[in-house]
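The complex appears here minus one protein chain, its other protein chains still in place.
Per-chain residue numbering starts at 1, and chain names A, B and C are given in the order in which the chains are listed.
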Amino acid sequence: MGFLDQVYRDAVLEHARSPRNRGELDPYSVRQEGVNPSCGDELVLYLRVEGGEVAGASFTGHGCAISQASASLMTQAVRGLRVDEAKLLVERFKDMVHGRGAHPSLGDAAVLEGVSKLHARVKCATLAWIALDAGLDAEAAGKTEAEQISVDQE
Amino acid sequence: MGFLDQVYRDAVLEHARSPRNRGELDPYSVRQEGVNPSCGDELVLYLRVEGGEVAGASFTGHGCAISQASASLMTQAVRGLRVDEAKLLVERFKDMVHGRGAHPSLGDAAVLEGVSKLHARVKCATLAWIALDAGLDAEAAGKTEAEQISVDQE
Amino acid sequence: MAIDAAVLRRDFPILQRSVNGSKLVYLDSAASAQKPGSVLAALDAFYRESYANVHRGAHTLSAEATDKYEAARARVARFVNAPSERSVVFVRNATEGINLVAHAWGRSALGAGDEIVVTVAEHHANLVPWHLLAAERGVRIRGVPLGSDGRVDMEALAAAIGPRTKLVATFHMSNVLGVINPLPRIAALAHAVGAFMLVDGAQAAAHLPVDVQASGADAYVISGHKLGGPSGIGALWVREELLRQWPPFMGGGEMIRHVEIDRSTYADIPMRFEAGTPAIAEAVGLHAALDYLDEVGRAEIWEHDKALARYAIERLRRLPGVTLYGPEGEDRGGIVPFNVDGVHPHDVASVLDAHGVAIRAGHHCAQPLMQALGVRGTARASFWLHTTTEEIDRLAEAVAEAREFFGAVA
Partner (left out) sequence: MAIDAAVLRRDFPILQRSVNGSKLVYLDSAASAQKPGSVLAALDAFYRESYANVHRGAHTLSAEATDKYEAARARVARFVNAPSERSVVFVRNATEGINLVAHAWGRSALGAGDEIVVTVAEHHANLVPWHLLAAERGVRIRGVPLGSDGRVDMEALAAAIGPRTKLVATFHMSNVLGVINPLPRIAALAHAVGAFMLVDGAQAAAHLPVDVQASGADAYVISGHKLGGPSGIGALWVREELLRQWPPFMGGGEMIRHVEIDRSTYADIPMRFEAGTPAIAEAVGLHAALDYLDEVGRAEIWEHDKALARYAIERLRRLPGVTLYGPEGEDRGGIVPFNVDGVHPHDVASVLDAHGVAIRAGHHCAQPLMQALGVRGTARASFWLHTTTEEIDRLAEAVAEAREFFGAVA
């Protein structure tokens, strides 16, 4: 089962079991919904942006272990980043789960690298990050309630 | 060229060159249009039915050698037949061009038997006969101007 | 004679494949069936020997191709016991068949205040076309619930059908619950109020014999890819006297009688509904697939299917923490949805995939049904004529492992 263990590392299962930053952020700068229409999973991401920095991030919703762990890891990773840094991190995360290697700046989120081996599950991992990207764009455009995005856009 | 000569028998070419019963019948019991949408060929058939017998048949329109010869031969063959006999002859003609042999009652029209070898051209041969069948039905239903039929119905 | 799936498997080249180091156990036939070698051979031979465009040609190849294409149409008619092949229209898939009905018939026949009756267990293919129609024509859609036994609630169905009902549209076999709808009874209810009865046979046609005449349906759709045929082809059957009256859906070559620059007249059925160059080779491949199914024996396939369902239900029920959905009985075929407590179905599927066991996870294009079942999604194992009980054993073992693997999460 080496293959499964690579995807579902202990740290991934741990984040899935006890996700960080789960719940609504109050106050938030922007609320961003994301869906994965192929499985019906839904995520709501709350972001607080202050002075060009991501001051806080949290999420609600439901999904598989990979999507929950990914959302948990993402909300940890972006905290304190400048908006442009956060957006760059999204690209690096996508690169990683598409098999192009884990950039050091991903930190703990690099435990999800194994998902690149599980082609069918890449979208589960990217949902939270694509929501982050869209949420930051919406915030920059002055929106508080962003338009729902979907990972079939990816 | 034995194969072509079987289709385009001398008698077929002769009927194509000098079709019998070409023109409008006056008076007629029913006027029946037929088209072959795959090539755009059109035929107008005029039938005079008297006392349950086909007293006369003629045609106008344009088409290939096979369709013209077939219309010419058909108008000759049905003259004097009872309506039920004429309809039976249509079935026998169709049988023949679909390769199931030429029934003796087809008479001169049996020169078209070779068309059964030229699959792509069977509809050219049947157009006049299917128009006959439809025209007789329309006449029985009391119509003078029948609704156009098409050989893709076949 | 009962099916020997272990022998039939050899007819399917892909089943020789390994996945993640294990021999492939393909339990996703309900999503799409694998292809017997005879279908691949028919496709290949057609392209190598007889390919040409159809209905247009004045040459030998074109006549051959047309004959084969039309023979496939006649074969489909025979497969569903349609009274004539003229009433069989080739489409891309079952979905397009239903959309064709919604456009050609629905847009001319339905108006504000009219009602469409469906069940909550329909595939999206039998819901979304009606949503699009409803938005345009002001039609109302009524959804009939399932009874507590997991079958369509026939009393609720009878109550939902009324004088405003113009269409009853439902599945023959559910792609989630594996249950068969009692079509003649439903058709009788529909016809009692003069409604049109459309049956989504996408799933059923692969599992049990289909007789459109006995079913009482006015229209029936199938998808070739679920029958072991190629992708890209399906068929719609409609009662001939009705189909004759429908206006075209799409416009283009082949479906015309006469065209001028700003107007056209249209061909007779079935050509009126087949605009443009059709899926020619796919029809020929579908023909081979239907031959294969009849050779194996469709009544035999259905018996095998039911036996596999019983076996799988029995086997999975023994596992702790596994929930099964759908009824049991003679109207239940080989599609088995389940959940493992506390584990998301996608995670279950990934563990199974690591063992070479291919199943589907999610809403199965039946979101309203998921809502009715009170779940977000399920895992789903689906069987076909090549499925063996040993494969179901491997499924059960892998499910047990998934539970163990995620034990800490649950």
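One rule holds for everything that comes next: a residue touches a chain if its C-beta (ideal position, glycine included) is under 8 Å from a C-beta of that chain, and two chains touch if they have at least 3 such contacts.
Here the structure is a predicted model, which means the values were calculated and not measured.
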{"item": "Listed residues C:Ala5, C:Ala134, C:Leu157 or C:Leu227, member touching the removed chain", "value": "C:Ala134"}
{"item": "Omitted-chain contact residue, chosen from C:Gly113, C:Gly162, C:Gly276 or C:Gly407", "value": "C:Gly276"}
{"item": "Footprint left on chain B by the chain that the document does not show", "value": "1, 3-4, 7-8, 13, 16-17, 38-41, 62-66, 118, 120-121, 124"}
{"item": "Contacts of chain C with the absent chain, listed as residue ranges", "value": "13-14, 17, 19-20, 24, 26, 28, 31-32, 34-35, 39-40, 43-44, 47-49, 51-53, 56-62, 92-96, 98-99, 102, 118, 120, 123-125, 127-132, 134, 140-141, 143, 223, 225, 230-233, 248, 250-256, 258-264, 275-282, 345-346, 349-350, 352-353, 357-362, 365, 367-368, 371"}
{"item": "Chain not shown, touching residues in chain A", "value": "35, 37-40, 118-121, 148, 150, 152-153"}
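Throughout what follows, only the chains that are shown with their structure count from here on.
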{"item": "Pair sharing more residue contacts (C-beta pairs) when B-C is set against A-C", "value": "A-C"}
{"item": "Inter-chain centre distance, chain A versus chain B - centres from mean C-alpha coordinates, in Å", "value": "74"}
{"item": "Distance from chain C to chain B - Cα centre to Cα centre, in angstrom", "value": "44"}
{"item": "Euclidean distance of C-alpha centroids - chain A vs chain C, Å", "value": "36"}
{"item": "Sites on chain A at which at least two other chains make contact", "value": "none"}
{"item": "Per-residue overlap in chain C, given as positions that touch at least 2 other chains", "value": "none"}
